[in-house]
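Only one protein chain is missing from this complex, and each of the others stays in its spot.
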Amino acid sequence: MKLQVEHVFQVSRDVLWQVLHDQTRMADWIPGCEKLEEIEPDRFAATMKIGVGAIKGTYKGTVQIAEKQEPSQYTLAVEGSAAPGFVRGKALMKLHVEDANVTRLVIDADAQVGGLIASVGQRFVSGIAKQLTRELLANIEQSLRSKPEATA
Amino acid sequence: MKPVSFDYFAPTTVNEAVALLEEHGDDAKILAGGQSLVPMMNFRLVRPTCLVDINQIRDLAYIHEKDDRLHIGAITRHRDLETSTLVQQCNGLLFEGVQLIGHTAIRTRGTVGGSIIHADPTAELPAILAALDGEVRLIGPKGQRTISWRDLFVTFFTTVIEPVEICDEIIIPKLPSSAGWAFEEFTRRHGDFAVAGVAAVIVTDNNDRCTDARLAITGTAPTPIRATQAESFLVGKSLTQTTLEEAGRLVSTEVEPESDVHATANYRQHLAGALTTRALQRAVERCLSRKDQREK
Partner (left out) sequence: MSKKAGEQIPGRTDYKWIGKSIPRHEDARLLTGRGTFVDDLNIPNVHHAAILRSPHAHARISKVDLRRALNLKGVIGGITGADVLERTRPFSVVATSPMQYYCMATDKVRFVGEPVAAIVARDRYIAEDALDLIDVEYETLPAIVDPEKAVESDAPILHEEVPNNIACHRLLSYGDVDAAFDQADFVLRERLVFPRYTSMPLETFAIISSYDHFRGGLTLWSNFMGPFIMHPITARALKIAENNLRFIVPPDIGGSFGIKTSIYPYLTLLGLLSMQVDVPVKWIEDRREHLLASSVQTDRVSYREVAVTKTGVVLGFRTKLYDNVGAYLRTPEPATTFRPIGNVVGPYQVKNLQIDADIVVTNKCPTGPNRAYGCAHLYFEQERLMDKVAEKLKLDPAEVRLRNFIQPDEFPYTTPTGGIYDSGDYPKAFQLALKTFGYEAMRKQQKTARADGRLFGIGISTGVDPSVSNMGYLTVALDPEVRQHPDYLPKSGAAETATIKIDPLGQVTVGLSSTPQGQGHETIVAQIVAEELELSPEDVTVIDECDTAKNIWSISSGTYSSRFASVGTSAVANAAKTLREKIFRIAAHLLKVDVEDVVFEDRRFYARETPTQSIKLSHVAGTAHWNPNGLPEGMEVGLNVTETFSFPLAHAPDQKDRVNSSNTYGFMVDLMAVDIDPDTGQVKILKYASVHDAGTIIHPKILEGQIYGGAMHGIAGALFEQQLYDDEGQCLTATLVDYECPFSTEAPKIDIAHIESPSPFTPLGSKGAGESSSETAPACIANAVADALSPLGVNVTELPLTPNRCWELLQSARGQTT
């Protein structure tokens, strides 16, 4: 399943980059993130509670940052499995300068869902994916607003 | 597949039910008709540790009319609506729409409250609620609150209802006697979830010009939506075929549906427009024929 979303943040690109790579803040914006622990640099063990409506699962897996081209792009890979199945996503995250304090984040993602949720929950799958990306962007916004002092 | 094990309670009053929800919180689910919940439990997609069966709360099954509104108890079965002369007289749109829900067997068990709170993005009742600016009453430990449909639906399968609340009543305005209506949906098979559906209401003046238009679309968004552009376009116009087709075209530009195993986004978009035109045609016909009848 391919997803493409973008969002404009009212911060400079450097600040956005920092927020996206600051490990103390990642737990804030990863959707449903209950626990985040570094395994090695740029690789984390994560516990994420995600879903829509009554269909929720606690997914245990990893979050990986790679192919960094600071400050303009990197890839974010997330995978997790739980009783309802597994989710796997790889996103190319591109940060475009719109203005000094305006940055457009373009997410080009390839997501895969498997297991129970994919076989019996087909009606919910694309909805959940969209929901997650919305949450992701809303969480980043929230994180920027609550701790505006994060600067390069 | 079999569900995970759960505790089962069958309260006989709303207060008992709310108390149980308070006690068990997030892990409790209400069992009404079970037509959506039970399959999800059997698939283990949903794993409540506790089921609060509200089917014994007799007080929650009723259809009353008061102040030009229909008050419908939350565990009223769809089948009760489709066999009710009161509903047929007061709200033809509701009467027509409810017959499109699944099959008779499903409608015999499924409830009005259950369907609306389940908030399936392709369901008929949420669209009807939207078309008619209906409301929903929720009861929790802190008391009751009445919410408009706009504030109720958040996204797919999600409303603002708290885990400790129960929906106890749906409030739907009567249709004006001068109104025409139609519910038009497209399904692959008889009784399926709609690929897309349109609830249309038209009111005209003595010169057959549109004075009010409601178009609620289901199946093209995470929640039911009102096609406000198309609605505004119709008001003040005489309802020729060209006008109705233009309204349909506007709806297809307003909606942004998803692709899934049943239909592509483009097809759904197109379908929403085509169904809008068809729904409007029937609504206009009804409007005119009701006028003729009144004039006799």
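We call the chains A and B, going by the order they appear; numbering starts again at 1 in every chain.
In this text, a residue touches a chain if its C-beta (ideal position, glycine included) is under 8 Å from a C-beta of that chain, and two chains touch if they have at least 3 such contacts.
These figures come from a predicted structure and were not determined experimentally.
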Hidden partner chain, touching residue among A:F44, A:Y59 or A:F86: A:F86
For chain B, residues in touch with the removed chain: 1-5, 43-44, 186, 188-193, 195, 261-264, 266-267, 270-271, 274, 278
Contact footprint on chain A, counting only the chain that is left out: 1, 81, 83, 85-86, 112-116, 118-120, 122-123
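The working rule: only the chains that are shown with their structure count from here on.
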For the chain B and chain A complex, residues of the former touching the latter: 29, 37, 40, 43-48, 118-119, 121, 155-158, 193, 222, 258-261
Sites on chain A touched by chain B in the complex: 52-55, 83-84, 116-117, 120-128, 130-131
